[in-house]
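Complex shown without one protein chain; remaining protein chains in place.
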Amino acid sequence: MSDHSHDYPSFNHPAPVPLLFVVFGALIFLTVATVVTSNIELGEFGFIVAMIIATMKAFLVCAFFMHMWWDKGFNVLVFFSSLLFVSLFIGMTLLDTGSYKETIDAFPTTEESSLSTTEY
Amino acid sequence: MNLHLPLLLQSTNEEIIKRVQESTLSGTKVPQSSIEHQGASSFTQFWDSSYWFPEQASTFAPSVDYLFMWIFWVSTIFFIAIVFSMVYFCVKYRRVGGEINPLPSSSHNNLIEIAWSVGPSVLLVYMFFAGAQGYFDSKIASETSEEIQVTASRWNWVFTYPNGDSSSELHLVNGRPTKLIMQSNDVLHSMYIPAFRQKMDIVPGRYTYAYMVPNKTGQYRLSCTEYCGREHSKMRTLAEVHDTDAHRQENTQWIEEEYYPWKNGERIYKINCSGCHKINGEAATGPALNLLYSMKERPLMDGKVTVDEDYVLESIWYPGKKIVEGYGPVSKMNSFKGKLTQDDVSQVIAYLKYLNNPADVAGGDVESGLRAEGGDKSGTAGTIAPNDKDDDGSDET
Amino acid sequence: MAVADTTDHHDHDHDHHDHDPFIAHHFDGPQQQFDSGKLGIWLFLVTEVLFFSGLFVAYTLYRNHHPEIFELAHHHLDKVLGCLNTIVLLFSSLTMALAVRSAQTGKNKNCELYTLITMVCATIFLGVKAVEYSHKWDLGIFPKYGFNYTPGHHEMGFLGLSPYLIKLSAIPALLLASFAGASVMGKLTDKPAQFKFFMGMAIMVAGYFAGVAGGVVYQNAVDSGHAHLAMSSSPLQLHAATFEENGQHHSHQHSDQHSEGQGHEGGEEHGDDHHDQRHEGSGESMPKSVGAFFSIYYCMTGLHAIHIIGGIVALAWIYYRSQQGHWREDYFGPVDYVGLYWHLVDLIWIYLFPLLYLID
Partner (left out) sequence: MATAEIRNKIFSTPETNYLNCTKGWKSWAFTLDHKRIGVMYLVGVSIALFLAGIFALVLRSHLVKFDSGMLSYDNYNKMFTLHGAVMVFSFIIPSIPAALGNFVLPMMLGAKDVAFPRMNLASFYLWIAGTSCLLMAILFGGGLDTGWTFYTPYSIETETGVIYATFGAFILGFSSIFTGLNFLVTVNTMRSPGQTWFKLPLFLWSLYATSIIQVLATPVLGITLLMLIAEKTMHIGIFDPRYGGDPVLFQHFFWFYSHPAVYIMILPAMGVISELISVYSQKRIFGYSFIAFSSVAIALLGFLVWGHHMFTSGQSPIVTLIFSAITFTVAIPSAVKVFNWLATLFKGSILLNTPMLFALSFIFLFGIGGLTGLFLGALSTDIHLHDTYFVVAHFHFVMVGGTLTALLGGLFHWWPKMFGRMYNDALGRISCALVFIGFNVTFFPQFVMGARGMPRRYASYDPEFQIFHQISTFGAFVLGIGILMAYVVLVYAAFKGPRCGSNPFRAASMEWQSSSPPDFHNFIHQPTMNDPYDFDSQVYDEELDTFIPREFADPDKLPARPEPVHH
C-alpha cells in the first residue's frame, strides 16, 4: 500500500488492506480449528487449548483490527490493566468459594431441603 | 435538641427495670444480669477493658480483649501525638495580624517519610498476627466438642442438643467445648454472643460452624447481627451457661412425663409461629393467636369464616387464601406446607384451644402445677426457665 | 475593590480553529481531540470488560464447582449455529476495520458501504440468536427457576414457527416496516438524504430476517432429518427418556407463564405444582441444577446481544455521518471509537463461543 507515502496527520495510521484480510483469514482458520479440536477428546487439556486459541484470536483482533499495534503505549496499558483486575476478581472469589464448596455440596439440594420454595 | 435532656434524667434504673420486665413478657429476652451490669460498667474507667466489653465468659474472650486494649493504647498514643502536634502547631504558628510569614523549612525529607511509613508497620504486623492467632483459635474445634444444631429462621432460634432435646435459648455447660452447627431456614442470620466474643453468619444453603468454650456460668445475650427483616431486632435470646449437665437438662428437656398434644403444639408454635403471632392479644405481623378459639367466626378482608380445624390447617398451609381483616391485601406469611404435617397442625390446634381455655384440652390443668414450680425456681435462681416465660401476660405479674 | 472592566472579554474566543465544526472549542486542535477521544473509548472498553467480568466470574465458579452440569447442558447448544455466528461476527469486524480505514483515508462512500455491511452482519447474528433462543424456549430450557426440559416438544405457531420466535421478531418487523416507509416517504417528498439513510436502515433490519430464515431452515433440517443422529449421543436425551408423558402438559404451561414475565407473582402456585411434579416424574432424570448453566448462558449471551444492539445504534449514527461526508484525514475519531467498541463486542464473543458451545 502507498499509505505511508501519503501525508496523514501524525495520529492517523490507516491499516494496510491486505493485512486486514490476512488477519481475517487467520481468524476464520482459528475458529475452524477450535471447533475441530473441541470434537477431539482431550479432557482437561481441551479447555486450555480452546482458551489458547481464543486468546490468539483476541490478540489478532486487538493488535490489528483495534490498531493497538500502532496505538500509544498508555492506551494499551489501560486496556490490559482491566484484565489484571478481572483476574484478581476471579482469582480471589474462586479461591474462597472453592474452599467452602464442600459445605454447599453437603447441604441438601433445593428439592429436598427445608428451604421454603414459596415466595415470601 | 434540649428536648431529650429530661429523657436522659428520667430513665432511672427502676423505671428501666420495670420496662424490661414488661418487654420480657412481650417476647424479648434480656438477661437479668445486664440490668445491674449497666450501672456498674458505666462508671468503670475507659482504660479498663471492662469499660468497653461485656463480661468475659469464654476462653477466647481474654485474648480478644487483650488485643483490643493493645490496639486501643497504640491508637491512643498515635492519636494524642497527632492531635497534640496539630494543636500545638496551630497555636504556635498561627497567623497574627494578617502578616504571612512562614518560617523557612524543608518541604520534603525522604528519610522521615520512610521512617514514618515503616515504623508503624511493625505495630501493624503484630496486630495482624495477634488477630489471626485469636481467629484461628476460635475456628478450630476440639475433637471432643459437643455438637449443638442451630436452626435460625425469621425470627426464631432453635437449638437442638445431642440427646434430642431442643430449646429456644442456648444452654451450655461450663467448661465444655461446644461446636454449633448452624443452618438457616430462610435468609442470612448471624449468631452473636458478645460475652463469648463469638460471631458467625448463618448462610442458607450450607452449614456454618461456631466454636466456643464457655468458662463462666450465667446468662448472656445472644443476638442476630445479620439484618434479616422486620423483627431482626427481636431475634434475641439467651445463652445460658450451667455448671452441670443435669442443670442444663432441666432447662432443655420438655417435660415428657405425660404426653399431651397441646404441649407439643406449644413447642411447634414457639419454633415456627412466635415471630409473627403473639399470644397476649397484641397484633404483630400477624394476628394474635390466643383469641382465635374464643370466636366462632372471624372477619376476613372479604367476608367471614367459621373458626374450625379446616380453617386453621388452610391458614397454615395456604396463608394467602383467607386473610384476616386488617392484614391484607396480600398475606405476609410463608406457606408451611411441607414443613408442618397435618399431625403437627393438630397439635398446634390443641395448643390454640388451650390458650383459650386450659380446661378444654386434655392435660390442660397439669400446667398450673408446673408453672408454680418453674416460677419458684426462677425466683430463687434469678433465671427465666424456658417453659414459662412469654406465654401470656396474665401469668405471674 | 477594583474598577470593573467593561471591555468585551470574548474577543479571544474567536482566535483559533476558525469555527471548524468538528473540533470542539475546548480542545487545542484535532490531535488533542483525537487523543482524548481515543483514551476515553479505551477507558470505556475497560468498564465494559469489567462489566462482563461479573458474568465470567459466575461462569468460572459454576463450571469449576459443577463441571458435570456444564458437560450435560452444553450439548443443547448447537455448535454449527454458534460457529456460523462467530464467522459472521468476525466478518463484521473485518468490514468495521475497513470502514475505519476508509474514514481515515477520507473515503466517505466506502465507509458508508462497509458500515452497512457491518450492521447487516450484526442483525444476521441477532436473527440466528433469536432462532437459538426460541428453539430452547420451545423445549422448556429456561433459566434456573423455569427450567423444565421437555424433549421433542414443539408448539407450532404461524407458518409452523415457534410462537416465541414470532414474538421476538415483532419489533424487527415493525422497524423494517417503518424504515421502509420512511425511505419511500423520502423518495416521494424528494428528500434524497432521508431516502438513502432509511433505505440503509431497512436493509440493515432485513439482515435479521435473513438470519432467522437461515437459522430456521437449519434447525428444521436438524429436527426432522437428523434429530436422532444428532442427538442420540446427548446425555440429555437419555435422561429425558425417563420423563413421564403426563408431566409435559403441565410443565409447558408453567414455562409459558414465565416467559410472559409473570414469574414472580403469578408463578406462586405453579411453582408448587411444578416442584411436586418434579418429585413424582423426574426421579434421577435431568437435575434441575442444569438450569444453572442456562442461567449463565442467557445472562452472558443476552448481555452480549444488548451490546450488539447498542453497537447497531452507534453504527447507524456512523452510517448517517458517512452519508453526510463528514470524515476527513484529520477527523475520523467517531468511526474509530465505534470501531473499537465493535471489536470489543467481537472479542467477548470470541471467548463466549468456546466457553459456552465447545465444552468437552
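The first chain written gets the first letter, and so on, giving A, B and C; residue counts start at 1 in each chain.
Going forward, a contact is a pair of C-beta atoms (placed from the backbone, for glycine too) under 8 Å apart; a residue touches a chain by one contact, two chains touch by 3 or more.
Small disclaimer: the values here were computed from a predicted structure and weren't measured.
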item: Chains on display which the left-out chain touches in the complete complex; value: A, B, C
item: Absent-chain contact - pick from A:Ile28, A:Val76 or A:Ile104; value: A:Ile104
item: Absent chain, residues of chain C that touch it; value: 1-7, 9-10, 12-13, 24-27, 32, 35-36, 39-40, 43-44, 46-48, 50-55, 57-58, 61-62, 142-146, 258, 261, 263-264, 288-289, 291-292, 295-296, 298-299, 303
item: Missing-partner contacts on chain B, residue numbers; value: 1, 4-5, 7-8, 11, 16, 19-20, 23, 28, 30, 34-35, 37-38, 41-42, 46, 51-54, 60, 63-64, 67-68, 71-72, 74-75, 78-79, 82-83, 85-86, 89-90, 93-95, 99-109, 112-113, 116-117, 120-121, 124-125, 127-128, 130-139, 186-188, 190, 192, 194-195, 197-201, 203-206, 208, 221, 223-234, 236, 330
item: Missing-partner contacts on chain A, residue numbers; value: 74, 81-82, 85, 88-89, 92-93, 95-97, 99-100, 104, 109-110, 115-117, 119-120
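Throughout what follows, only the chains that are shown with their structure count from here on.
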item: Gap in Å, rounded to a whole number, between the CA centres of chain C and chain B; value: 50
item: Computed distance of Cα centres, chain B from chain A, in Å; value: 48
item: Touching two or more other chains - residue numbers and ranges from chain C; value: 268, 272
item: Where chain B touches two or more other chains, by residue; value: 335
item: Residue numbers on chain B that touch chain A, as the complex places them; value: 183, 185-186, 204-208, 332, 334-335, 338-339
item: Touch list for chain C against partner chain A, complex; value: 30-31, 34-35, 38-39, 42-43, 45-46, 49-50, 53, 56-57, 60-61, 64-65, 79, 83, 86-87, 90-91, 93-94, 96-98, 100-101, 104-105, 264-265, 267-268, 271-272, 275, 278-279, 287-289, 329-330, 332, 336, 339-340, 343-344, 346-347, 350-351, 353-355, 358-360
item: Chain A residues touching chain C - in the complex, by the definition given at the top; value: 3, 6, 8-15, 17, 20-21, 23-24, 27-28, 31-32, 34-35, 38, 41-43, 46-47, 50-51, 53-54, 57-58, 61-62, 64-67, 71-72, 74-75, 78-79, 81-83, 85-86, 89-90, 93-94, 97-98, 101, 104-105, 109-111, 117-119
